[in-house]
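Heads up, the thing below is written out as structure tokens.
For this depiction, one protein chain was excluded, whereas all remaining protein chains were kept in their positions.
Take a look at chain A:
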Amino acid sequence: MLLPETYKKLAGEGLWHNNVVFGQNLALCPLLAVTGTATNGLGMGLATLVVLVCSNGLVSLNRHLIPAEVRIPVFVLLIAALVTLVDMTMNAWLHEMHKVLGLFIPLIVTNCAILGRAESYASKNPVVLSLWDGLMMGFGFTLVLVLLGAVREIISSGTLFANASLLLGESLAFLETTLIPDYKGFLLTALPPGGFIALGFIIAGKRLVDRRFAARTIRETAGQALTES
């Protein structure tokens, strides 16, 4: 029987502890390239999420058929086919978003996080768990993309989710906000170096939170040990 505990643990791993960016420091190329705005980050994150869930599902479904010797070519083949499908679908029905992200969609193939999850998780675990793992890892990645995009967008142009309606449909127009009216703009954060700097601060922030938590756990266990003795 699968316990909800397993799911909770997987969610924690994907969203925080073993997050694609924070924990594994993978997929930095698409991360830095598209996070000029929060909207672009969201679009790229969702596209990656779809590919990750599908690839984890397919790999897990076929895990008993695939011999260890040829597993990598099979995984790469599956991922490449999936990415091409996502690319075609977006080009046909999410054309505005495809115009912005188009260049980076094929690059999802080279996102080592996807092959990494196929290899280290989906090829060894049941389908439902693998789907859940893909979903959580994808969510974790999307969160970081949106966070980084939001930080860079606010500092560089004073807006948040600009053009969201253009890219994601009219229903999401409410996301578009101008936080700082008449903002002159700060170019650095929109450029790649700004991406690196913002990412550095975010990773440092994550480490800081982790350390606080660790310190508190040590204090608590120490306190318990004292009262018990």
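Basically, contacts are C-beta pairs under 8 Å (C-beta built on N, C-alpha and C of every residue); 3 or more make two chains touch, one makes a residue touch a chain; residues count from 1.
To be clear about the criterion, contacts and distances are computed from a predicted model.
Hidden chain, UniProt protein name from the list "Cytochrome c oxidase subunit I", "ABC transporter substrate-binding protein", "Ion-translocating oxidoreductase complex subunit G" or "5-methyltetrahydrofolate--homocysteine methyltransferase": "Ion-translocating oxidoreductase complex subunit G". Note on the undisplayed chain: of the listed residues A:126, A:185 or A:205, the one touching it is A:185.
Only one residue in the set A:25, A:89 or A:120 touches the chain that does not appear here, and it is A:89. Across A:66, A:112 or A:127, the residue that sits in touch with the chain not pictured is A:66. One chain is missing from the display, and on chain A it is touched by residues 36, 65-67, 69-70, 73-74, 77-78, 80-81, 84-85, 88-89, 91-93, 95, 99, 185, 187, 190-191.
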